[in-house]
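Every protein chain except one is present and positioned as in the full complex.
Coming up: subunit A.
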Amino acid sequence: MPSGTGKTISLLSLTVAYQNFYADKRKIVYCSRTVPEIDKALAELKRLNKYRNENGCPDEGFLGIGLTSRRNLCKVVDARCRSMTSPWVRARAQNNEPDIELCSLFENLSTSPESMLMPSGVYTMDDLRDFGGLKNFCPYYLARKMISVADVVIYSYHYMLDPKLNELVSHEFSKNSIVIFDEAHNIDGICIDSLSIDVNLDKLESSTRSVDRLIDIIADVKKNDASKLQEEYNILLEGLKESANARDNDMVIENPILPDDLLKEAVPGNIRKAEHFVLFLKRFVEYVKARMRVMHVVAETPSSFLQHLKEVTFIDKKPLQFCSQRLASLVRTLEINDLEDYWGLQKIASFATLISTYDEGFVVLFEPFESESSTVPNPILHLACLDAAIAMQPVVNRFDTVVITSGTLSPIDMYPKMLKIKAAVTESYTMTLTRSCFLPMIVTRGSDQVSMSSKFEVRNDPAVVRNFGFLLVEMSKVVPDGLVAFFPSYLYMESIVAMWNEMGILKLIYKNKLIFIETPSTAETSLALESYRKACENGRGAVLFSVARGKVSEGVDFTDNYGRAVIMFGIPYQYTESRILKARLEFLRENYQIRENDFLAFDAIRHAAQCVGRVLRGKTDYGLMIFADKRYARMDKRSKLPSWINSHISEEMSNLSTDMAVSSSKHFLKSMAQTFDQSLQLGTSLWSPEDILQRKKLKSN
């Protein structure tokens, strides 16, 4: 169901009530996708807490807090944060060395005795910043500190799923915490992304520079303060346990993943000494560079990559595994502050650790050219995770209760399969609407009865393109204010827009509305969005061309007049020629018995649902959802749509031509514009306390 229908608040009130009912007060960890979504959830929680207080459930030290990146919370300058808060800088400052700048907010927080005494309540991002400002505490580190004691933590997915960040942020959560993933329709994608790494020439060059610099620094340190290095050597002998202190301050380089037992092992001898380790890194980087010179595509398993590596450079699997940990330790020992300059090297080290740790479920893919047609080499080495379960497993194993929820999890049985989890309960809920505030339609053909489809064979057929175009022209005539058109890919959008231009269709649209286009560039897109919004505000009206899976489809809401209709042109299948996708499909087929076509259709339809779902943001909003492709009318596609959309597609609306769609739209838009009396809904979608009691009685009978 679309957002704004009360999903979050229902989930929160249920879990918070549960939490408070039992004595063990299990912590709730609520993961959401974006910063605005996190803030919204916090605001809901705040309202819930207030309501509970007013209605006789005193909070008794209830603390709800959200965490996002420094960038969102820091009031000072976060760019220099690391160099102002690292332990050695602070140590030096304590020795009264001159010219050292510290962050006073951070110092305050770590010295003030009050720092663990945050008054109870729910803190939204603004509240947190205000509180930090009041007490002169760093809001970011305050939040980091408080999440271990808070009753409800709301933060981004990555802090839970990304093993690097999880280790850093969430390691203290107890086993009985309740973990909730909201908006989880794309959770498998996030899992996979958090374990995949791309290496390009840029990163390699930067790594080489970093290694050289490290060599210089080591030589320097050796001359001046050799004991430091010796100390490190001794620690490493004992095993790779980071000091708690370092973790507090983020001064570890993020470690992709290491099984716990490995952490306790001693670091292999050949990389224990700093200078040896640096040379080791150098050798590895050079090897990868050499591989990048190949001019044809290579796909292999991690083990064959390691095999070849060993044959050429005599580098073993074991030291590779320790790469990123060892680098972290080195950075700490050498007291390096400008970590940003080492990002390339960090990535390479993570790459080394990942590739040597996992064999199953990964593929190493080397592509010398960006696309089939390009002749200028731009080599990329992908280490692609194919198995979403790898990132999900640790979470499921560690916590007793994990809840996965979204408005568009459908078909729901796909998710346990892909994530390799056993769902204790799966439930799909329908929703009540105050009125039929959205009208999904499947348009299968143009007014001339030629069918529409983005199927590869016909997608460039002028008749199909023209029919797509006329659908948009006609809709731009009847839909007020904002209209969003989604295309399956940038490539297709480019070609179809070019053809529309030749056919004069763009001119016809322009008569009714302005046209804005989403591009891969974030800056351009946000400019386009801003202008689009303005045009919707001042009555000019606008069409936004955007792409399924793009930024707009995932994160931008078209509330009210910003989106009165969404047209999904074609079915947004993934680019099936992509080698990574092929590898993943093969993996899914062999390991999880998910057929290629099933997965592709599932993935395409969930993105289509995501796109059209943009139009409806809350119960007072209304909008049209138009699926323009004849294949949507087929049951195998339709049944994959979320049930709240599918159940609203009536028989008459499932096989329309353009002119029929236009006339239905007109009628819909008119009836939605009539003034709407919320009180009529009492008893239907709006329940008074009596209704709830009655309902309860019915249930118990």
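In this text, a contact is a pair of C-beta atoms (placed from the backbone, for glycine too) under 8 Å apart; a residue touches a chain by one contact, two chains touch by 3 or more; residues count from 1.
Heads up, the rule we're going with is that contacts and distances are computed from a predicted model.
A single chain of the complex does not appear, and UniProt lists its protein name as "General transcription and DNA repair factor IIH", one of "General transcription and DNA repair factor IIH", "DNA primase large subunit", "Ras-related protein Rab-30" or "ATP-dependent protease". The missing chain, though absent from the display, is touched by one residue of A:K175, A:H276 or A:K666; that residue is A:K666. Check A:N53, A:N397 or A:S436 against the missing chain and you find that the one touching it is A:S436. From the options A:L214, A:V479 or A:A633, the residue with contact to the unseen chain in the full assembly is A:V479.
Screening A:L63, A:L327, A:V402 or A:C536 against the full complex identifies A:C536 as the residue touching the chain left out. Although one chain is hidden here, its contacts on subunit A can still be listed: residues 428-430, 432, 435-436, 477-481, 512-513, 536-541, 560-561, 564, 643, 663, 666-667, 669-675, 680, 683-685, 695, 698-699.
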